[in-house]
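Structure below; questions to follow.
Every protein chain except one is present and positioned as in the full complex.
As written, the chain order gives the labels A and B, with residue 1 at the start of each chain.
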Amino acid sequence: MQISFRLDELVAMVSPVEVRGAYAGTIGRIAALDDAEVGSLSFLGNSKYRSSVATSRASVILVPTDYVGEPGPDQCHLVVAQPSVALALVCARIEHSLWPRPTPGVHPSAVVAPDATISSSATVGPLCVIESGAHVGDRSHLQAQVFVGRNARVGGDCWLAPSSYVATECELGDRVRVHAGTVIGSDGFGYEFVDGQHAKVPQVGTVVVEADVEIGANCTIDRARFNRTVIGQGTKLDNQVQIGHNVVVGRHCILCGMVGVSGSTTIGDYAVIGGQAGLAGHLTVGKGAKIGGQAAVTSDIDPGIFVNGSPALPYQLERRLLVLNRRLPDLFKKVESLAAQIDELKKASDL
Amino acid sequence: MQISFRLDELVAMVSPVEVRGAYAGTIGRIAALDDAEVGSLSFLGNSKYRSSVATSRASVILVPTDYVGEPGPDQCHLVVAQPSVALALVCARIEHSLWPRPTPGVHPSAVVAPDATISSSATVGPLCVIESGAHVGDRSHLQAQVFVGRNARVGGDCWLAPSSYVATECELGDRVRVHAGTVIGSDGFGYEFVDGQHAKVPQVGTVVVEADVEIGANCTIDRARFNRTVIGQGTKLDNQVQIGHNVVVGRHCILCGMVGVSGSTTIGDYAVIGGQAGLAGHLTVGKGAKIGGQAAVTSDIDPGIFVNGSPALPYQLERRLLVLNRRLPDLFKKVESLAAQIDELKKASDL
Partner (left out) sequence: MQISFRLDELVAMVSPVEVRGAYAGTIGRIAALDDAEVGSLSFLGNSKYRSSVATSRASVILVPTDYVGEPGPDQCHLVVAQPSVALALVCARIEHSLWPRPTPGVHPSAVVAPDATISSSATVGPLCVIESGAHVGDRSHLQAQVFVGRNARVGGDCWLAPSSYVATECELGDRVRVHAGTVIGSDGFGYEFVDGQHAKVPQVGTVVVEADVEIGANCTIDRARFNRTVIGQGTKLDNQVQIGHNVVVGRHCILCGMVGVSGSTTIGDYAVIGGQAGLAGHLTVGKGAKIGGQAAVTSDIDPGIFVNGSPALPYQLERRLLVLNRRLPDLFKKVESLAAQIDELKKASDL
């Protein structure tokens, strides 16, 4: 990553800001406080690293308003409300250099059905396939080798990475980002057991991904049996997340890597689900509920509740049981000793 | 999904059927009982929703033969042996409109080796790659961007979704369905530790997927070390399932999402494995065994046994231990109180 920023450019990016100290050189690198050197930009994003600010060799450090301490010679502190948000602004500027706006148009190697509608401001990269009746919205960017199926709809300002797949009739809202290898609209997993065999239940519903959703790499989101699987507005999925058919994920949820949600489960807005957690089917997870990593959710969860464990229990209870579990060796010993004492008492009282 | 069926068309699809009541309009939608409106087709697939039939606004409802209750005005009950199977028949009709039979032939953008043999009734979609000596059987459909490696064999009436991959020398039987992003025939994970490094053990076996298997999206099935990894006839894999090298999965098994099976494990016919379960290597799982979601199987399982938990135990035992675990707080308290009573007794008896 090649970057080169002057102090005044950084100040402009992260304003409003209070500047303490000065640095005349250019910033060519971003680094953690302990890893930084002259010419590095760093930041205090987590208060536990507070002590590292004074010893950091970074030339420019983003610090929060409550930070007390002066910069060293030829070092500059930029005092901002949220240093990690400020850093994100700087990274956004860098991102634009990593991902320059593509030139609108359809690459000659792409295979686009005559009746597909591609916005003139959209970019369809090399070796993409756009089937009949599909739509790609304004300024959307299909990077390369993307597949958009019959009558599928990609909104405006979307970004689809290589080998991502949007199946027939599925819909993406505006500003949806889909990372490489992600599959949207594969068949739900449904069979009827007939005459000793699993007969397929056709999956003729769709997937609706609302606006401002980001979906990680190699995720799978199944189409509904006959209605819609929904990913709510602003929700973010990490890599390798699996969403079963007819699932409804609310708005502004966070699903961490490798989470699996079984069919027909409904997840409330602002829920947060830890990595590798699994949810059984036909459940209701309340608004703002939190589910720990590797948890196994087998029953409904009330709004705002934090559950953990496999099977999942309310967090406090689950923690308490863990502690008692680790005390089992003592408990077994203690019961042995009580038994011995009782035998003594019996002898003493000739029972 | 645009559908429009008349009552007589539905009756024809789901026969044999007893018709109760009448509906003169057309059916334009399929919906759950509580979600249905005029013009909807609904069904009683699970007896716990029985009470919803009387209150449903659906115009046509598929009900089981033992359902008691009359349809409302301008409403029709179609009495069938298995409503969800009947619904599957309707969905199959709809599916044909979602996936019209493709035109046979090889898309000009596909890259097909001169000595590959493609049935004249098969369809090879845009940007597929078919390597030397590979075979694609009658009426099989490679949708787009599919890869079929050297000497690999795809049977008849197969369907392969975009970015699916069949590696060199691997074989798919007839009527196999492979969803997007699935990898069949990647190298098994085998190394010998030599001189402080992991030396690769070449994986020169194959994968054999028997007839009527369906494999979900983004699955991975490794080729054998030197013989065959097998997925048995009629078995169904959900999304993101991982099958290690030399594994033999029996016939008519169900492997739910994110299941992982380690190398050289054998799974009997009709086994059912819950989501995110993991099986260690070199195990034998008996015919008809059931494995709970997130279970960790570390030893052989007898036929017909249901195991659960991590590590997995017979279901009844695992449930009992869970219950006792949740009673640990009481147990600790009780032991404290017994100790106190014993101290009293000692004092009393001057021990």
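For this structure, a couple of remarks:
FYI, a contact is a pair of C-beta atoms (placed from the backbone, for glycine too) under 8 Å apart; a residue touches a chain by one contact, two chains touch by 3 or more.
What you are looking at is a predicted structure, and each value in this text was computed from that prediction instead of being measured.
When you scan A:V19, A:I305 or A:V335 for touch with the missing chain, the hit is A:V335. Which of A:T168, A:S262 or A:Q276 touches the hidden chain is settled by the complete complex: it is A:Q276. Considering the whole complex, the residue from B:S186, B:T266 or B:T284 that touches the absent chain is B:S186. Those residues of chain A that touch the chain absent from the view are 1, 30-32, 35, 82, 84-85, 87-88, 91-92, 94-95, 98-99, 107, 109, 125-127, 144-145, 161-163, 177, 179-181, 212, 214, 216-218, 234, 236, 238-240, 252, 254, 256-258, 275-276, 293-294, 310, 322, 325-326, 328-329, 331-332, 335, 338-339, 342, 345-346, 349, 351. Within chain B, the residues in touch with the undisplayed chain are 109, 111, 127, 129, 145, 147, 150, 163, 165, 167-169, 181, 183, 186-187, 189, 191-192, 194, 196-206, 218-220, 222, 225-227, 240, 242, 244, 258, 260, 262, 276, 278, 280, 294, 296, 310-311, 313, 317, 320-321, 324-325, 327, 331, 334-335, 338, 341-342, 344-345, 348-349.
The definition used in the following text is that only the chains that are shown with their structure count from here on.
Seen as a C-alpha superposition, chain A sits on chain B after a turn of 120°, to the nearest 5.
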